[in-house]
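Only one protein chain is missing; all other protein chains are in place.
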Amino acid sequence: MANIAFIGLGNMGAPMAANLIKAGRELALYDVVPEAVQKLAGPKARPAASARQAVKDADFVISMLPAGSHVEDLYLGGGQVLRHAKPSALLIDCSTIAPATAKRVAQAARDQGFAMIDAPVSGGTGGAANATLTFIVGGAGDALERARPLLAQMGKNIFHAGTNGDGQMAKVCNNMLLGVLMIGTSEALSLGVANGLDPKVLSDIIGKSSGRNWSLEVYNPYPGVMADAPAARGYQGGFGVDLMLKDLRLAVESAVLSKTPTPLGALAHNLYDIHSKSGAGPLDFSSIITLLKRPQGGA
Amino acid sequence: MANIAFIGLGNMGAPMAANLIKAGRELALYDVVPEAVQKLAGPKARPAASARQAVKDADFVISMLPAGSHVEDLYLGGGQVLRHAKPSALLIDCSTIAPATAKRVAQAARDQGFAMIDAPVSGGTGGAANATLTFIVGGAGDALERARPLLAQMGKNIFHAGTNGDGQMAKVCNNMLLGVLMIGTSEALSLGVANGLDPKVLSDIIGKSSGRNWSLEVYNPYPGVMADAPAARGYQGGFGVDLMLKDLRLAVESAVLSKTPTPLGALAHNLYDIHSKSGAGPLDFSSIITLLKRPQGGA
Amino acid sequence: MANIAFIGLGNMGAPMAANLIKAGRELALYDVVPEAVQKLAGPKARPAASARQAVKDADFVISMLPAGSHVEDLYLGGGQVLRHAKPSALLIDCSTIAPATAKRVAQAARDQGFAMIDAPVSGGTGGAANATLTFIVGGAGDALERARPLLAQMGKNIFHAGTNGDGQMAKVCNNMLLGVLMIGTSEALSLGVANGLDPKVLSDIIGKSSGRNWSLEVYNPYPGVMADAPAARGYQGGFGVDLMLKDLRLAVESAVLSKTPTPLGALAHNLYDIHSKSGAGPLDFSSIITLLKRPQGGA
Partner (left out) sequence: MANIAFIGLGNMGAPMAANLIKAGRELALYDVVPEAVQKLAGPKARPAASARQAVKDADFVISMLPAGSHVEDLYLGGGQVLRHAKPSALLIDCSTIAPATAKRVAQAARDQGFAMIDAPVSGGTGGAANATLTFIVGGAGDALERARPLLAQMGKNIFHAGTNGDGQMAKVCNNMLLGVLMIGTSEALSLGVANGLDPKVLSDIIGKSSGRNWSLEVYNPYPGVMADAPAARGYQGGFGVDLMLKDLRLAVESAVLSKTPTPLGALAHNLYDIHSKSGAGPLDFSSIITLLKRPQGGA
């Protein structure tokens, strides 16, 4: 059976690796935090002392790291993956990083004969735990097909966005739009309530009209409208403001590099930044609605 | 059978009145443009020489006018509807006007013993012609029930937003959000394409992800993605930039009056205004994407 | 000697009236708050029981009221100034109100034979106390000349913006721009400091370069740069956030009515609104910089 090296066992990586183990895969595990490795170690999950050791015999290398600098370091720098992995290994980076960085790393990998895909996820820690993640993949079609059985054991939906870096780019586009939808929905609901409308009635009407969108229907930011949304529990849990902010930074950087006007995306970025600076960084991103309302609902 | 006065026979009013006639209703018709009246006149559709004459024996007065000033003039001013209608008549204003104006007119009507509802529509001229309009109603529940059989002959969906003016307010909230969705979607698609993604692939991915929304799925602004969207025919027809601009003005006015921050709504308003000033006023509102792309698709 | 009726003795009106008394003028005083009248009453400053009584023998009527609704009420409504003033009296409204309201009141005054000017001020309570206000006047040139000696006893600069309402409009334009300058300056200084620059050095450089502007040079928002700016005293005193917000609302309303894009003005309006909602309403408007920085100056 294929050997898998899994590198990066944080909030997302750990449950993803656990799902592969549960599915009967054999893994070599590495993280800079030894405790993260120990928690998952077992008969089929062998701890490795370094990234280099983890990838030595691997047929697949999966990485799930916080930022582009970590990914560059792992594959191109001190991690030495490109030097120590088997030439036949397929490299799968699930981190969310700048498309330009993903392209650069993939190019370096190709230059040394490796196949590589970027496969950033959406679905959060809940999706990681329940193996319902969505993977948005950039890279060659045959590389994706080789990766598919593994991805399918960690997630539910797999999209092919294009060549290397395009998985990151598609995620950036989606999440920039999500940031805009959430603020726009918050404004519409706040405006209605400030003018006497009931937020539930208004949400129902918009949900059947041309303003309908994911953030309104699945993740309504107005407290009291949806029983199971973060708004119902003081915006605890969910997808954090600072994670949305990270994605919006990637979007703004891509927009500047490609000279594409994104006025609403840029403003959304700044509003989340202002919101984070006020102390809301760890709250769910739908808490942005509190920036638009007086604390007591007054006008 | 109930007598209906129908006042305002423009692009929207004419097909709405035609659907009532087709359903067997008896109408008295009035418009400031005599030709508009003549086009619809027939055995069951009697021309009236004035609004005053049209409403004299009416059990229902339906108005469909361009702006709040016309509605005020019809009911409170020179139109003299409140003076000449039967006290038992139900007043139904289908115009899209400022919520504050709708409240004021309805209050004046109530002061003289009339029941009145505001029932602005969405669905455009196509919805008016096919009797598939959506009505968003503000006013008392029993008044809405009296109006329902008529509304059902002109449209498909009927929502009850709240008391007088709330129909207008709910429409304002929905359409402000729609304006934001359309620009946000345009930005996300432009950004993806400028970075090498295929607009159709990207639309598919976002459509199954957290960025999904009405403007992406039903009315995609990127040329070539949807065969039947205005983007496929040079942004001809559809819901005009200047109509969206009118609704965004109502939104901004309501936001200022109610002291509600709507940063994305306000920016959307300004971007549509800039777009209109460049000559795009008569085009479909999804043409806003052209503001964000170089003419030849370059970067 | 000419009789002057002075109506509205709040934070601005009281010191303005006091300066006229100090200059030897004879005044009839009225305010809805009797204590405000009593404080100024004296040999040359006669309390009046009503606006109507105050204006009866006046050659000049000066009003300084919080909002347009008060001005309309004073001149056109319950205050009955247009009914009870002498036809030869010159009406001088120093309130800051919507240009459209100023035009409407002035038109009504003209219709009854009165000369009227709008003369909103800038310079704040300090300028009012020290008679260094700036008056921005709208109305006929000869009316302004009749008013000039009085205005000169309350202020230092007198500008003639145009016909009735234009004084208000010019003030709206200036203050919208001021709101933009203050945020833009705050952004530039925050950005520099976040990147290691000294705010005083950076202010000096910009002050001699193309970024120089009133808010940087006279009213620097960065704490520690200017010893006598509100930033040096925790943003106490000065020109309040809620007053700036009021002016920005007038600007946005004028922009919507005249269909003029003002994207930065509209965003400034929303940022001050967000700032006010967070509790900063009573602070000086240069406190907007705190919205852009982490509390501890971190990044």
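For clarity, chains are labelled A, B and C in written order, and residue numbers in each chain start from 1.
The rule we apply is simple: a contact is a pair of C-beta atoms (placed from the backbone, for glycine too) under 8 Å apart; a residue touches a chain by one contact, two chains touch by 3 or more.
Everything numeric in this text was worked out from a predicted model, so none of it was measured.
Visitor: Check the options C:M169, C:M226 or C:L283 and report the residue that touches the missing chain.
Guide: The missing chain is touched by C:M169.
Visitor: Kindly state which of the options C:L27, C:A115 or C:L181 is in contact with the chain not pictured.
Guide: Considering all chains, including the one not shown, the answer is C:L181.
Visitor: Which candidate, C:I62, C:I92 or C:L271, sits in contact with the chain we can't see?
Guide: Selected residue, touching the omitted chain: C:L271.
Visitor: From the list C:L27, C:I117 or C:I136, which touches the chain that is not on show?
Guide: Of the listed residues, the one touching the omitted chain is C:I136.
Visitor: Residues of chain B in contact with the chain that isn't shown?
Guide: For chain B, the residues touching the absent chain are 267, 274, 277-278, 291-295.
Visitor: Could you please point out the chain C residues that touch the chain left off the display?
Guide: Per the touch rule, chain C residues meeting the hidden chain are 99, 122, 134, 136, 157, 159-163, 165-166, 169-170, 172-178, 180-181, 183-185, 187-192, 194-198, 201-202, 204-206, 208-216, 218-219, 251, 254-255, 258-265, 267-268, 271, 291-292, 299.
Visitor: If you put the missing chain back, which residues of chain A would it touch?
Guide: The list for chain A reads 249, 252-253, 256, 259-263, 266-267, 269-271, 273-274, 277.
The criterion applied here is as follows: only the chains that are shown with their structure count from here on.
Visitor: Which chain would you call central, comparing Cα centres to the global Cα centre?
Guide: Checking distances from each chain centre to the full centroid gives B.
Visitor: Using Cα averages as centroids, what's the distance between chain B and chain C in whole Å?
Guide: Here chain B and chain C have centroids separated by 39 Å.
Visitor: Measure off the straight-line distance from the CA centroid of chain A to the CA centroid of chain C, and report it in whole Å.
Guide: 50
Visitor: Give the residues of chain A that touch two or more other chains, as numbers and ranges in rising order.
Guide: 267, 291-292, in rising order.
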